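Some notes on the structure that comes next.
Left out: one protein chain. Kept in place: all the others.
All chains are identified by letter, namely A and B, in their written order; residue positions are counted from 1 within each chain.
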Amino acid sequence: MTLYTFELSTPKENFYNITAQVREAAADSGVRDGAALVFCPHTTAGITINENADPDVVRDLLLGLDKAFPDRTEFRHAEGNSAAHLKASAIGSSQMIIIENGKLVLGTWQMIIIENGKLVLGTWQGIYFCEFDPPRKRKFHVKIIGGGNDNDAR
Amino acid sequence: MTLYTFELSTPKENFYNITAQVREAAADSGVRDGAALVFCPHTTAGITINENADPDVVRDLLLGLDKAFPDRTEFRHAEGNSAAHLKASAIGSSQMIIIENGKLVLGTWQMIIIENGKLVLGTWQGIYFCEFDPPRKRKFHVKIIGGGNDNDAR
Partner (left out) sequence: MTLYTFELSTPKENFYNITAQVREAAADSGVRDGAALVFCPHTTAGITINENADPDVVRDLLLGLDKAFPDRTEFRHAEGNSAAHLKASAIGSSQMIIIENGKLVLGTWQMIIIENGKLVLGTWQGIYFCEFDPPRKRKFHVKIIGGGNDNDAR
């Protein structure tokens, strides 16, 4: 069970799509059957799963989180990033994704969207690193839990 | 480690109790010792664990989520369901439940409630599929992770 660690730069408050890296870790592990645990080792960032088709979804998520958890004059934490800590706990530090037959089990979005004259078919649920306190150099861990490892004799 | 997939219809925004299905998957797997990962493959729905004794709890949860994450005129996502995406990320896409001696470890609620003259004893924590964008045909996955499988020679 290898631990995979990835680095990313987060220039602004945003949701950064890390699905490809998690998929890569799952593939590299050789695990056929188990789960991927994606973990954020920071306290003003989190991990979530949401739509990766329309970029306006992430924009609206950021806006809605800002409205629910605004900066407040009553906050006392000297760093001034209490709202980011709050969003991190609301979003959560980790996500678990099922691995079946060596592949992440993420939802396909059945709707067909016509955007700029293009059909978008079978778009995937995306796994996001959520930056609430930019700019930062960040990392996240992926741990593959399970059996049926191709490299494993049993 | 079988993957269990269940389907459900969600006529209205609500929390649908799926504890029985998760229990069924855990029992069917034969796993004595591990955890059940309940995963929602949709981006406007989620999975949570909360009280299943008084139906007013779910009613109040829905109301409180609506107040914290209302629909907003500033939202741009064309489908018009950004509030549902937001609730999904706040509630989360999955839950993990411990399996011990082949049974889900969920809390019993020790308080005795007298409601309409009836005693309610030892009510369980419930696992809920949370629909925020109805009506839909939905599904959720249950993956049992662990060992001590009754059907497993090792």
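One rule holds in what follows: contacts are C-beta pairs under 8 Å (C-beta built on N, C-alpha and C of every residue); 3 or more make two chains touch, one makes a residue touch a chain.
For clarity, every value in this text was computed on a predicted model and none was experimentally measured.
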{"item": "Full-complex contact with the absent chain, from A:Ile18, A:Ile49, A:Leu62 or A:Ala90", "value": "A:Ala90"}
{"item": "Those residues of chain B which, in the complete complex, touch the missing chain", "value": "33-35, 48-51, 54, 56-57, 59-61, 63-65, 67-68, 90-92, 95-98, 100, 105-107, 109, 113, 115, 125, 145-148, 154"}
{"item": "Residues in chain A touching the chain absent from view", "value": "1, 3, 37, 39-43, 68-69, 72, 74-79, 82-83, 85-86, 88-90, 92-94, 96, 141, 143, 145, 154"}
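Assume only the chains that are shown with their structure count from here on.
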{"item": "Euclidean distance of C-alpha centroids - chain A vs chain B, Å", "value": "20"}
